[in-house]
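Every protein chain except one is present and positioned as in the full complex.
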Amino acid sequence: MTFNTLKEIYSIEATLPPNFKDFEIVGVAPLELATPNHLSYVDQKSYVKKLKDTKAGGVLIRAEYASKVPSASQAIITQNPHLAFAKISHAFKVDMFKTPSTKTPPNLGANVTLMPHVVVGEGVEIGDNTIIMANVVLGDGVKIGKNCKIYPNVTIYQNTQIGNEVIIHANSVIGSDGFGYAHTELGAHIKIEHTGIVQIDDFVEIGANTTIDRAVFGTTHIKQGVKIDNLVQVGHNCVLGEHSIIVSQVGLSGSTTMGRNVVLGGQVGTGGHMHIGEFTQIGGKGAVGKDLPPHTNYAGAIPAMEIHEWHHFLATLRRFAKKQKPSLIDKAKGLWKR
Amino acid sequence: MTFNTLKEIYSIEATLPPNFKDFEIVGVAPLELATPNHLSYVDQKSYVKKLKDTKAGGVLIRAEYASKVPSASQAIITQNPHLAFAKISHAFKVDMFKTPSTKTPPNLGANVTLMPHVVVGEGVEIGDNTIIMANVVLGDGVKIGKNCKIYPNVTIYQNTQIGNEVIIHANSVIGSDGFGYAHTELGAHIKIEHTGIVQIDDFVEIGANTTIDRAVFGTTHIKQGVKIDNLVQVGHNCVLGEHSIIVSQVGLSGSTTMGRNVVLGGQVGTGGHMHIGEFTQIGGKGAVGKDLPPHTNYAGAIPAMEIHEWHHFLATLRRFAKKQKPSLIDKAKGLWKR
Partner (left out) sequence: MTFNTLKEIYSIEATLPPNFKDFEIVGVAPLELATPNHLSYVDQKSYVKKLKDTKAGGVLIRAEYASKVPSASQAIITQNPHLAFAKISHAFKVDMFKTPSTKTPPNLGANVTLMPHVVVGEGVEIGDNTIIMANVVLGDGVKIGKNCKIYPNVTIYQNTQIGNEVIIHANSVIGSDGFGYAHTELGAHIKIEHTGIVQIDDFVEIGANTTIDRAVFGTTHIKQGVKIDNLVQVGHNCVLGEHSIIVSQVGLSGSTTMGRNVVLGGQVGTGGHMHIGEFTQIGGKGAVGKDLPPHTNYAGAIPAMEIHEWHHFLATLRRFAKKQKPSLIDKAKGLWKR
């Protein structure tokens, strides 16, 4: 596949360098993961300093930074590199099922149970004693280890990798596309195809109706012994440390990472690209707006602060509010009746 | 169908006007949508002024307002018009499937893929190149356009209308009944049958385990290019403007409306019947308690305020709280340890 072809298909507007050498492209990737057969991109100033170490064959980039592309790579000049990158990603998307399927049988270990109406894609492997319950759907290339239980109506997208002794409760979705788009000048959003995977290690348990998104590149990683409750959202490229506990309705934005034995109370939410140190605990509804250190307790929805600071904050403000006199406006509105 | 019949079936307690003329009723509807073959209702004073423009054949109404019903309509006097309306709505409910189905084959475009265990109701239409993956269930009258992908275990209720190039991820539910009840004197709740639909326009993408409720009447409308993440709740009669972005675990109460290119961060919640202006953005966990103007930024869970006001509010209060001395009570409880 050549860049000219991509240009034709996806109508990206770009200027090729005068001495452009065509090359085979196997995919798109961020600067640090790209090989000489990948296209990458620079969309903001902070990425420029990563250019010197990239091995990307080509880099989508604005004219102002083009001179910084190393000589082994080629600058492809475009006004909106992120948008061009998104459009080109569509050529490399991986489907959940090959359609129509050639229906090669899955590779099943000893004593595997497939209950009625289980649908299995190509190249699926399932380890000894694992039970796949009714109406579960496994996409192409899914691998599940030994002694696992996958409850009814679970959907597992293509290429998800699951270890041993894993339990996934009913109607959960593993490996759905992450929520990532580039934006056009007119305000429309172009999907960035997510070619990464989800990896779930041994002894993980996942509740009902929970969703874990695949990585845009690389891996969304649920490490050994993690326990996740119902209705939890794990965004693309999250890394959950060993034996962490995630209570129901927690929402982890993309690229949230955490050390081992973190505990997140119900309805906690995190901003993107934040790290929570090992053994740190966050109370229910806590809002994580910055990196948090290890071995501490946080609480508070506006946003989370250190737990003793939170107790003091709340007690002080309530005391303060009680002392204040109501305004005439509040009296007129009938808001103050005590 | 006559009102007398309905009275017999649903035991509503009502007084017919002395010169009541029976008429065919085809459904129930709000005052502004009702035709001469609909029943409507007035339950609160604010509805009375809408009476003069209604075309409803009959209006369920309390005695005190009955004289305001226009002469082309008929007043049907009852103590709890909303409750009577709810009971009568049951006569007009639309089921997900005709049972038993007569199994008329769906109307499929070219190159449509129906994977194993897909269940399709009556009168379903699916456009060219659309893929319906394993275990998806499509109710009667569902229409899906061209080049769509419906992932496994999705449920789409009756009469949902979906455009072209739409993606719906696994285990989402489109068109479930909205959450609406009338209340009896004894505190029980009588379901209001939702006979409206969900309409999803072109280029919409919907995440995994998301729920979008059908309208009570009319349409819950997801406009062109909207992107919705996982585990989002969209209540009945919401209208999402073109190219809006709804991050995971957002909850939109019934009749929330918004302009184009609105962005709602994770876990945002809205009160009912509120409008968010176009291009406005709300940070994660934001609580929307009033109409918000266009082209602004909001943040804050208690509830959302303008983003600069929020930053100032939070910084000021934290500074204030740090300056305060702990109370003797806090010291005794060991809450203040810093």
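Note that the chains take the letters A and B in the order they are written out, and that residue 1 is the start of every chain.
Everything that follows uses one rule, which is that contacts are C-beta pairs under 8 Å (C-beta built on N, C-alpha and C of every residue); 3 or more make two chains touch, one makes a residue touch a chain.
This one's a predicted model, so the numbers in the text were calculated from it and none came from an experiment.
Asker: Which of B:T54, B:S89, B:N171 or B:N237 touches the chain that is not shown?
Answerer: Within the whole complex, the residue contacting the unshown chain is B:N171.
Asker: Of the residues B:A215, B:L231, B:L264 or B:L292, which one touches the chain left out of the display?
Answerer: Considering the complete complex, B:L231 is the one touching the chain left out.
Asker: Of the residues listed, B:N37, B:T113, B:N129 or B:T211, which one is in contact with the missing chain?
Answerer: Selected residue, touching the omitted chain: B:T211.
Asker: For the chain that got dropped from the picture, name the residues of chain A it touches.
Answerer: Within chain A, the residues that touch the unshown chain are 113, 115-117, 131, 133-135, 151-153, 167, 169-171, 203, 205, 207-209, 225, 227, 229-231, 242-243, 245, 247-249, 260-261, 266-267, 284-285, 300-302, 314, 317-318, 320-322, 324, 326-327, 330, 335-338.
Asker: Tell me which stretches of chain B touch the chain missing from the display.
Answerer: Missing-chain contacts on chain B: residues 96-97, 99-100, 117, 119, 135, 137, 153, 155, 157, 171-173, 176-177, 179, 181, 187-189, 191, 209-211, 213, 231, 233, 235, 249, 251, 253, 267, 269, 271, 287, 301-303, 305, 308-309, 311-313, 315-317, 319-320.
The rule is short, and it goes like this: only the chains that are shown with their structure count from here on.
Asker: Taking the mean of the CA coordinates per chain, how far is chain A from chain B in Å?
Answerer: 29
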